[in-house]
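A quick write-up on the structure given underneath.
Yeah, one chain of the complex is gone here, protein chain that is, but the others are all in their spots.
Read from first to last, the chains carry the letters A and B; within each, the first residue is number 1.
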Amino acid sequence: MDMVSMGLLAAMGALATVAGASEDLESDVGSQSNPNSQVQLAAQVGHPHRIYNKAISGEPPSNALYAALAAVTASVLMSGYGMNAFFAIAIGAVVAAIFNGIYSTTAYLGRNTSQARFNQYVYLDVLRTHTTTIMAHAYITAFCVVTISYIMTAPWLPIQHPFPMPLVAFIWGLAIGAIGSSTGDVHYGAEREFQAYPFGAGLNAANSGDIVTKAEAGLRSSIDNAWFCARFGGPATGMAFGLTVFLDNWRTTIFDPATQGWLAIATGIVIVILFNIYNRILEIRAKKRYGPYPEYVGDIEA
Amino acid sequence: MSVAAGGGEAKIDKTKLMMYGLGGGVLGIYLTHVLNTITGSGYFSFLAGLGVIAAVVMGSDAVRRVCAYGIGTGVPSIGLMAMGMGLVAAMFGLSIGGVAGPIIGIAIAMGFGYFVGLLANRIIKMNIPVMEETLMTLGGAGAIVLIGLSVVVSGEISYPLIISSVVDTGYIAILFIAGTLAILHPFNANLGPDETQDRTLVHTISTGALAMFAAGLASLATIGGAGFLTVIIAVIIWIKAFMWYFQLVKRDSSGVVGTGLLPEGGL
Partner (left out) sequence: MMAFDANMVLYIIEIVIGGLLVGVGVHFVPVGGAPAAMAQATGVGTGTVQLAAGSGLTGLLSAGLMMSVTDNIALIVISGAVGAMIMMDATMIVGNWVYIYGVGVPPCSAKVDYDPITKEPQPPYISPGTVGHGIPTVSYVSGTIGGLLGGAGGSLIYYALMSINQNPGLSGFFAIGIFVVNAVIASYNIQGTIEGFHDPKFKRVPRAVQACLVASLIIGIFAVLITGGA
């Protein structure tokens, strides 16, 4: 353990937090992954909308694509043309953002066309205004993830992971997609999509598809949704991915894996136990603060 | 995403698609190998990319057929599994077969796909009639995509060359995921009651061209300047396929409007 390693570790943690936030906001502007099922359902139950219906097969594969593409482009530029790392990673992230734009556009066109019988139009101005926002967020995500992978694999830096850089970027892309899909998307799906319903309850099955389509003035657009989710869902996802990257690499930075491997594992197990205890405390506090439902009729005591 | 999967009936026969996919894929790979070895350069690598586009269309139609039954876990899983099977089978075929490697790899991948379909229907008891046949087609498509894109990057069917130029550099990551998304993105993106087969398959041509573009980018480092030919041809194919797709979108949708409020049902 030395100061350079700790400094690099801190940089990786910060990059991961930014990447997590931008990944979640990208999926909120595009309405990707699971909350999109409600957007899909909305037109079918008689609520056509102007939300960006982007369906790219789920966040883990698509974020893995952007990260891997950016990493491969950066690797080609660095090894084949001798370019500086930062420029290469930036150009790679641009190519990934362009791919994102193409996939998002075709997904929006395809999904809305396949709902023609419910009179769901294809709005070209939604495409024009939102696609660039989505591409910008994807650029930030790809840049940060590839920089993390570069720090982990560069031969002149301390960590020197044995996997090639595109493979590490692929894995982190898959992980960030899984994390973003599990955490930030709930804030978008359960809270923002159904903001007309009172705070403090899950979505009643009878209200499926009844998403908010009218905004404070005019019609709801996905950029409004990203504005809201940037207040909580986005940073929370950033915390999740930042914690994962930081804690995973912190154990092997403070304890040298070759000689103190068992200490690193023991640290990890202590962290896992602390997480479990913290979850229990969280659950007790939530139940105490919110209490049982007043309308609850049943014979099991709270 | 289990709402209203896949709408229209199939107008293009699946056996014809399978013939074009398998035949086109194998033809493209071998043409690349033969022409590149004869001329000693990398200029013909794009032919394997064209074969990959044919195979991807075949795979996308198989995804369309199996997901119409609502398999409950969504479209991405089946695409990932197809590529996972295709990866091991393709590498195995290449490592033992020499120049006949691709055919061995594709055959093993198809066999494995059929076998997993049997497992899913007999042991897991999913009871989906087309499971074996579609997983076999998907395994074959996955293997052709992986071998084809690897040959685009390396230029020849030679196992040590593929290992050093595709696997050791890590470029196989983008080949894997771009191929996966090329197969499963079109059906997922066109999901809905008014989905039509021709629109989905035209969309597949454009995603296949994107995968070819990614492989061409990677080949710039391994083959050098000859990779630019692959990149340019991929861009041209993508532009044409995207324009065609947009024409079909205008044909099928209830309205492609520049701007506007919601139709009568929404306000």
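Criterion: contacts are C-beta pairs under 8 Å (C-beta built on N, C-alpha and C of every residue); 3 or more make two chains touch, one makes a residue touch a chain.
Small disclaimer: the values here were computed from a predicted structure and weren't measured.
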Hidden partner chain, touching residue among B:88, B:130 or B:257: B:88
Touch with the omitted chain, as defined above, among A:3, A:217 or A:269: A:269
Option touching the unshown chain, where A:85, A:171 or A:230 are the choices: A:171
Candidate in contact with the missing chain, chosen from A:13, A:60 or A:92: A:60
Given A:6, A:215 or A:286, the one touching the chain that is not displayed: A:286
Among A:49, A:111 or A:187, residue touching the chain not depicted: A:187
Touch residues of chain B, complete complex, unshown partner: 1-2, 71-74, 76-78, 80-81, 83-85, 87-89, 91-92, 95-96, 108, 112, 115-116, 119-120, 123-126, 159-160, 162-164, 167-170, 172-173, 176
Residues of chain A (touch criterion as defined above) contacting the omitted chain: 33-35, 37-38, 58-60, 159-164, 167-168, 171-172, 174-175, 177-179, 181-187, 189-191, 193-194, 199-208, 232-233, 236-237, 239-240, 243-244, 247-248, 251-252, 257-258, 261-262, 264-265, 268-269, 271-272, 275-276, 278-280, 282-283, 286-287, 290, 292-293, 295-296, 298, 300-302
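The working rule: only the chains that are shown with their structure count from here on.
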Chain A-touching residues of chain B, taken from the complex the two chains share: 1, 3-4, 7, 74-76, 79-80, 168-174, 176-178, 180-181, 184-186, 188-195, 199, 203, 206-207, 210, 214, 217-218, 220-221, 224, 242, 245-246, 249, 252-266
Residues of chain A that touch chain B when the two form their complex: 36-37, 40-41, 44, 46-50, 55-58, 60-62, 64-65, 68-69, 71-73, 75-76, 79-80, 95, 99, 102-103, 106-107, 109-125, 163-170, 213, 219
